[in-house]
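Input: a single structure, listed below in C-alpha cells.
All protein chains but one are shown in place.
And now, subunit A:
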Amino acid sequence: MQRRTFLSMATAAALTATVTACGGSSGADAEAGGDTAKVQVWALEDAAVNPIATSSIEAFNAASGRQVQLVTYVNDAYKQKLQVSMGSPQAPDVFFNWGGGNLAQFVEAGQAEPLDDLIAKHPDLSSKFLPSVLEVGQVDGKQYGLPMLGVLPVVLFVNKDVFARAAVEPPATHAELLTVVDALKAKGITPIALAGSQGWTELMWLEYLLDRIGGAGKFQAIVAGQDGAWQDPSVIKSLEEIQNLVKRGAFGSNYASVNYDNQGASKLFATGKAAMHLMGTWDFSLQQTANPKLIKDGKLGYVPFPAYEGGAGDPKAVVGNPSNYYSVTANSTHKDVAEQFLADSLTSDAYINGLIDAGQVPAVKGIEATLKAKPNAEFTTFTYDLVAQAPTFTQSWDQALSPAVSATLLTNLQKVFLDQMAPAEFAAAMAKAK
C-alpha cells in the first residue's frame, strides 16, 4: 500500500514537471500542470511529427474553445509512465499506442474506451482509413484505436544493378526465389542480406512465410493463445522453408555475424555484395541518408514478398508495423472533447498533408495524388498501394506478443536458422512459452 502511494506521488511529481516543461513548447500556458480542465494527449517525442499534432490541436482549440494539449515522452520512458499512470487521476485523456497486443492489454484492464459510437456518429472515420490498418486498432471486434501515423510494411528490396549483372528478374513466387538464389550464388553474390545477429530481422522471414503458406489466420490463432497454434503444420512448413533457404546459402555463410544497427545488412545490400534485403520501409529512409547514390542512380528496387505456390495465404497480404494509434482513456473526465478532437483532426486535410510532408505514408484512402506530387513519389506510392490493396496487415509478432514470449521466440528462431533446433522442437518450445 505504502509503496503504491509513494509511486503515484512520484509519478504525479514527474508528470507535473513534464507537463509544465512541455506546456511552453506546445504554446499552452506554463501553469498547465495543475489545471485539470485541460485535455491531455500523450504521444512519443518525434521532431518531424509533433509539430503537425500541435498545429492540429491549436486549430481544434481555436475552433472549439476547448483546451487540448500535447505532452510528449521518449520511447522507453513513455511505456513506463503510461502503465503507471493508467487508472490514476494523472492518466492522459488520449494516449498513443502500438495497436494489437499492446492496445489489448489496456483493453483487458478496462482502461481504453471503445470508439464504435464515435465512428457511428462520424462514418467518415472508418470509411477514410485503410481497412487492414484500422483492423489492428480493434480488440475483440470493437474499435479502440485510430491510426495516427504512417504505415511501415515490410517489403523485399532488390538491388537492380546486381539483378541485371546476374541476368535474373526479381522473384514473384517462392519457386522463382529459389531459382534466383541459385543463380546469384553461382555468380558469387550473397543472394539475401540478413542481419542475423538480431533475431527480429530473421522474424520477418517467418512472418511472411507463415502468412503466405498458412494465411493470416494462423498467426491470429497464435496471438489468441489457441491450443496447438504453434504446432500447426503451416508453422512447421514455414520453418522448414527457412532452413531450406539457409542450407541453400541464400543468406551467405556469415549472416549470423551481421548487425542491423551498424548498417551491416543495409550496406551489404547497397554495395551490391547482396542482391535482396527483406526489411521495413524505414530502410528506404536509411539508404537515402547512408547510400543516396543507390536511390539517385535508380538501382533500388522493391517488390512485395513472393507468393507461395499452393499456399493458403493471399499474396497481397502484408506484415510489418501497420501504424501507431490514438486511444481514449476509459475513465477520462473529458471523453467527449477527446473523441471530438480525434474525429476532427485525424482525417483532416491539414493533418494528413502534414504527415505526407514529413515523409510518412498515412493509412488514409485517396491520397495517391498528393503522394505523387511529393519527393520519392515512386516509393511512397508503391508502399501506399501495397497496404491499400492488402486484405490483412499482420502486426510484427514481437509487438503483437507479450514481451516474455517475444524474447523466447527470437532466441528460438535464431536457433532454427543455425540448425540448432528442428522446426518441431521450436513449435514445442513456443507452445510452452508464456
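The criterion applied here is as follows: contacts are C-beta pairs under 8 Å (C-beta built on N, C-alpha and C of every residue); 3 or more make two chains touch, one makes a residue touch a chain; residues count from 1.
Note that in this section contacts and distances are computed from a predicted model.
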**OP:** Consult the UniProt record of the chain that does not appear here and report its protein name from "Alpha-D-ribose 1-methylphosphonate 5-phosphate C-P lyase", "Succinate dehydrogenase iron-sulfur subunit", "Sugar ABC transporter permease" or "Cytochrome c1".
**Re:** "Sugar ABC transporter permease"
Subject >> Residue of A:64, A:226 or A:259 in touch with the missing chain, whole complex considered >> reply: A:259
Subject >> Options A:137, A:199 or A:354, residue touching the unrepresented chain >> reply: A:199
**OP:** Pick out the residues on subunit A that sit against the missing chain.
**Re:** 3-4, 80, 83-84, 196-199, 252-259, 262, 264, 267-268, 273, 403-404, 406-408, 411, 414-415, 417-418, 420-421, 429
